[in-house]
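Here the complex is missing a single protein chain, while all its other protein chains stay put.
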Amino acid sequence: MDTSFNLWILLMPFVGALVGLTYMGIGRRIIARVQHRYGPPIFQNIVDVLKLYSKKTAITHGVMFHLAPTLAITGTISTLMFLPILTGPHGIYLFSFKGDLILLMYIMVFGCLAMALGAGQSGNPNSAIGVSRGLSQMVGYEAPFVIAMVTLMVQFNTTSVHDIIKAQDSFVHWNMFQSPFAFIAALFAFLGFMGNKPFDVVIAPAEIASGPPSEFGGKYLALMQTNRGMFAFVKLVLYVDLFMGGAANFVSLLAKTFFFYLIPLFVGIVNPRFRTEQAITFFWKWPTVIGLLGFLMVIL
Amino acid sequence: MKEDWGKEAGNIIARWARKHSLWVLAYGTGCGAIEIPPTMTSRYDAERFGITGMATPRQADVLLITGYLAVKTLKRVIRTYEQMQSPKYVMGFGSCTINGGMYWDSYNTIKRLDDYLPVDIFINGCMPRPEGVIDGFIELQKLIDSGQANGWKKYQDNLEWYRTNQKKVIKNWKMPDYNW
Amino acid sequence: METIPLILLILFGSALLSYVIGKINFVLKVGVALAGILVSGYYFLQLYGQAQSYTFRLLGFDIIWRINPLSWFFGMLIFGLGILVAIFSTSYMKNKERVDFYCFALCMTIASMFGIVVSGDLLSFFFFWEIMTWASFLMVIYYRYEAQAAGIKYFVMSMIGAYSMLIAILMVYAQLGTFSFDALASGWSDFSVSFQIALFVLFAIGFGVKAAVMPLHTWAPDAYGMSPAPFSALFSGVLSKMGIYGFALLMFVFGAGKLAGSVTTIHGVALPSYILAWFGALTALIATLIAVMQDDAKKLLAYSSVGQLGYIILGFSLNSSMGTTAALFHAVNHTIFKGMLFLSIGAVFYRTGTRKLSEMGGLISNMPYTFFVVLLGIITMAGIPPLSGFVGKWLIYEALLEKQMVLLAVVAFMASTAAFLYCYRLIFTIFLGQRPPRFDDVKEVPWTQRAPMLLLSLLTIYLGFYPYGLLNLIGQAESTVMGLVPMNLSQSILFNDLGHVSTIAVMNTVGTVFVIVFVLFNTLYKRSRKVGLKDIHTSGEVPGPEINLHYATDFYQPFSRSIRYVLERSADRLYGQFANNLEGFFDVLRYVYTGNAQTYALFVIMFLAMLLMFTNWLI
Amino acid sequence: MSDTLQKEEQIKASINAAFRSAKVSIQRKGRIIVEFRGGILPAFASYLKEYLNFKHLSMISGVDWPEDNQFELVYHLWSYEQSIHVMVKVRLDREAAKTKTLTPLWEHAETYEREIHEMLGVEFEGHPNMRDFILEDWDDLPPMRRDFMTREYVDEVYEWRKGREDAQDVRQTIAEQYNTEVPNFNNEDK
Partner (left out) sequence: MSAILQEKETTLYLGPQHPGITGNMMIELKVTGDTIRKATTHVGYLHRGFEKLMEERLWMQCFPIVCRICVPEPDPNEENLARAIEELEGREVPERAKYIRVMMLELSRMATYLLWMGGQSGSAGLYTMPQWTVGDRDYIIDLFEELTGGRVYHMYIWPGGVRRDLPEGFEGRVRKVLDYLEQRLTDYDRLLFENAIFLRRAQGVGILDKDMAMEWGVVGPPLRGCGIAHDVRKDEPYEVYDQLDWEVITHEGSDVYSRAMVRRKEFEQSISIVRQVLDKMPSGPVHNPGPNPLKWRVPAGEAYVKTESARGEFGYYVVSDGSLKPRRVHVRGPAYVHGVSLLERMLVGANIADTSFIMNSLGTCPPEIER
């Protein structure tokens, strides 16, 4: 138990990054199929990251710029550490017994804030606009997300992720089916979380170059891409834990996370991008109303 | 001995990764830019080879000079090139980058791209077909694999020479001087 | 001599002394004030764990000054921030005009605040409360003419609060015949329900003005913004906490918490408290939204302060052990991070001479220490782990969820998310991005200013790592003074029925991961090449020096566009409309106000008579 | 034929009646050429625009006539209602080329005038924004002047790659195809 515990603590960030990056590769491939083409190899994103790690030069704009990717990845790994990856007898719990859902909700922001600060120091107005848009949109999708989370916490009268997982002991008890409104609200929020179209106002290439990361290159971008893969994994696992009752083994974990990965992907393929205020008001309309319906279901 | 081995393995991986992930800067400098969309989209699908467009020079690996360069553009291209991170590659695209092409007597376009930037590979034609472009990329991959695509080193080593050429054409040189 | 009167004496004495001696030279007046605060602080420390009380009769009334864990807790805030502010002021106020005046008001404010927390009866409480109002009013109008409007607003709002409190005190006196807290606490249950509610509302208005609860907050942004920066820190960090102290007294000492037994309850909270909770939550949300739109750094902090106080009031109004713990812990947090932020904004103002966010930028390389302080400040303010802000936020949410107050929890969550917006704006527009050329030569502030800020930031790190000492202190206050069961801290873990968080584990994880990644990242790669500020991707163009590349004006325009419905309805404008409508009424009143002293005396008597009738009717 | 040119004749008559200095000729159906000599151009243009409904300014061309030592500015106007295109020609002295701007009438004339200023060196009085348009830091003769020799300029400024100096091979092929010799293509050939 002890050695495997330590081993998983060391391994999990790498597993997360690899899984996240591979999903992105598969995602690119699926997008390519919809677009009538072959698409890149599945491991293209991993190759990209390797390439970025092998870049010989990198420029920095200052301390915060230098630290930002490090801090971001710190935030993501820390989040991962407080997340139950697998449950059951062969579970991988890491430090998840030492935190709860509120901690997860807040520590997830750590990395984003660090990225925002680094982007800020890059001095590029496009980065600043990207951050401004991202934070604004965050307030948008946080509304349905928070409603869904609070619904879950009140429904099970706990803030511990473990208890929420335990309550979904069988297929029919999954929160997906048990509290469908909260699930739908959270799903909308998830679209915003993942930053896929139509909610990719942050990087919006045709508008603000590539937004916050536009000054990052070489090793910094490598760390950021790793972080991106890992963060996607973290978000997926969190949703699986909350709405699909966690996973008992890696196969089911991969299947469930991939299901969640596909949803924003397919929405993104066929939709253009919202303008920022449209995205915010979108989140404040139907997803919030659906979330509040979920509330009523729990309260009544 | 052991260190050398590690270094060698690292180099092989790095070369392999660089080869299979070429991020092209989205910069249509000339009329050749019209053949880039077909190259990148469903018919020719350059993404199969890991070739993707990138928005900013900090992230890009390949600078594709799509055709003639007006002097005004040359200035921007030089700045853009210098903002890219090494290793970086320059592809001259179309006859006009080689010898002026159609515009051999135009007062506003440069005639030889390699006087101003270290070109790793030229693709000839006016304009090259998407197949030609992809072929060019594959040749570039071969060069990267064999370690010959080191135009960026050449640029660093012969900066003086390039600068002289650049300043000869660009009359008002108002750019910050870089050190690598 | 008794310690409490001694401290008060020293503080008031040094206030007067510094004003009088202050005519001689700068060092002396600042020295006297600083010495006074330091010495009294030392004596105050001696009071820890003691339960002293000092009673004397004045004009036929019993005046009680006592110290208990709750008073000590608030006293700690007063002296902690007071001393740091005083140190900060030594260099900040150098070469400024009317320093003697400043020192006088500073010492008076600290003295009166200490007076408030040691008061054991309503009379001295009100007396010190008024001194505090006056002293802080003097500070608000420090920058004479430009501060006029802010001063008047502050004064009028404070008067509303004071009168409402005075009425409540008189009502209590009319009923009990004494001003003592203890008598009130024991007598509260005998009051009729309507009387209880009336007392509750009147006291809540009185304290709410100081705690800047919406819609009584309108004075705060202007007053915080106008007073000198170190005092703004004190204003927001501690002075507003007096309102919070008032609420603590009201809910748990006077016994408003017992209302739950006699009126309708929602989620186990009495209706007035529940309404107060909504006031708190909406204050937190709306003030945050307004703060996002501010361009003046101090106004931004002021609105943020209003919002954070909303959280604290929300915590108190839950009338539970968890809620109170959350409120008191967040009060400490707020004192710390608002101290840090106001002081560092002051430091920036000291060097740049501007508070406009859109005019600054890129100061990180010039003022790295200040940047660090602001960074920790906003992380705390946003409630991001591993700093102490998270602990406060966690306690509040747990308290809300414990009571099953879902909507309030959602509002509180949303307010906290929206707070990221202004947090980022604050740090970005001042320290990050492009630096305007005119600030190229800006230097870091002197150590007398750096040290207080850095001390506070160390404190937030410590509290983020180990908040249990402070929680213990709060627990003492709760169990001895407020009659609540403190939360269980035996395992050094934040724990309640719903869940738990180990702050130590969080801090360790974040720290370890950071160190590992940092070390790996920096040993495997060569140093990066540092490039200039303007060496950025500008689509290939070379911008000239006159080109502004700093994105700071209207930073959150898309956001403000989507919340414009909220912003259009500001309370200030409401009062403005109200005043306009009243103008005609006042024209009539002018005939009444003849300027004759006798008529005024008549009015006062009539007013008192009405008051008496009013109170009788209530009973 | 004559009845199809009715509209054109009408316009010609009204222009002749209003402006003596305008010499109007009908080129073909839908094309009228006005040679405007002397007088105030903006007044004439506004007459065309307001009274004859030539609302659409298609473009302003500048032609260099070094033989006459003159620049010719051609204002192309189009009437949507009558489907008629008018070319108003104005001749300017080559040495002191100066004319009034038409930006008060058509705001987008700004770009055309900027281009002519840059390419021919004509001054436009009252132009609101005469910054660089196409060229950057150009310090030679304005390039569209006939006496600016682009070949010489190129030889002077740019480096040639070997083998590209003559550029005659294509012409050789054509000449062979038509069984003629390669003519001299220098500029003096007219």
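Structure notes:
Which chain is which? They are A, B, C and D, in the order written, and residues in each are numbered from 1.
Here, contacts are C-beta pairs under 8 Å (C-beta built on N, C-alpha and C of every residue); 3 or more make two chains touch, one makes a residue touch a chain.
Computed from a predicted structure; not experimentally measured.
Interchain touches from the omitted chain, evaluated on the whole complex, reach A, B, C, D. Residue D:M144 is the one among D:L41, D:L92 or D:M144 that touches the chain missing from this view. Mapped onto chain D, the interface with the missing chain covers residues 28, 30-31, 33, 55-59, 61-64, 74, 76, 80, 83, 85, 87, 106-108, 110-112, 132-136, 143-144, 146, 148, 150-151, 171, 174-175, 178, 180, 182-183, 185, 187, 189-190. On the side of chain A, the interface with the absent chain consists of residues 31, 34-37, 125-126, 129, 132-133, 197-198, 200-201, 204-209, 269-276, 278, using the contact rule stated above. Residues of chain B that touch the chain left out of the display are 25-31, 33-35, 37-38, 41-43, 53, 55, 57, 68, 70, 72-73, 76, 80, 102-103, 105-109, 126-127, 129.
Note that in this section only the chains that are shown with their structure count from here on.
Graph distance from chain A to chain D, where chains that touch are one step apart, equals 2. By number of C-beta pairs in contact, A-C leads when A-C and A-B are compared. Centre-to-centre separation of chain B and chain D, using mean CA positions: 39 Å. A straight line joining the Cα centres of chain C and chain D is 73 Å long.
Counting partner chains per residue, chain A shows two or more touched chains at residues 57-59, 209, 214-215, 218.
Residues of chain B in contact with at least two other chains: 56, 58, 75, 180.
An unclassified topology is adopted by the chain contact network, corresponding to no line, ring, star or complete arrangement. Those chain pairs judged to touch are A-B, A-C, B-C, B-D. Note for the complex: chain C touches chain A at residues 362, 364-365, 368, 375, 379, 382-385, 390, 393-394, 397-398, 401, 404, 406-407, 409-410, 413-414, 417-418, 420-421, 424, 427-428, 432-434, 493, 498-502, 505-506, 509-510, 513-514, 517-518, 521, 525, 528-531, 533-539, 549-552, 555-556, 558-559, 561-562. Against chain C, in their complex, chain B makes its touches with residues 27, 56-58, 75-77, 79-80, 83, 174-176, 178-180. Within the complex formed with chain B, the chain A residues making contact are 28, 32, 35-41, 44, 47-48, 50-51, 53-59, 205, 209-210, 213-218, 221.
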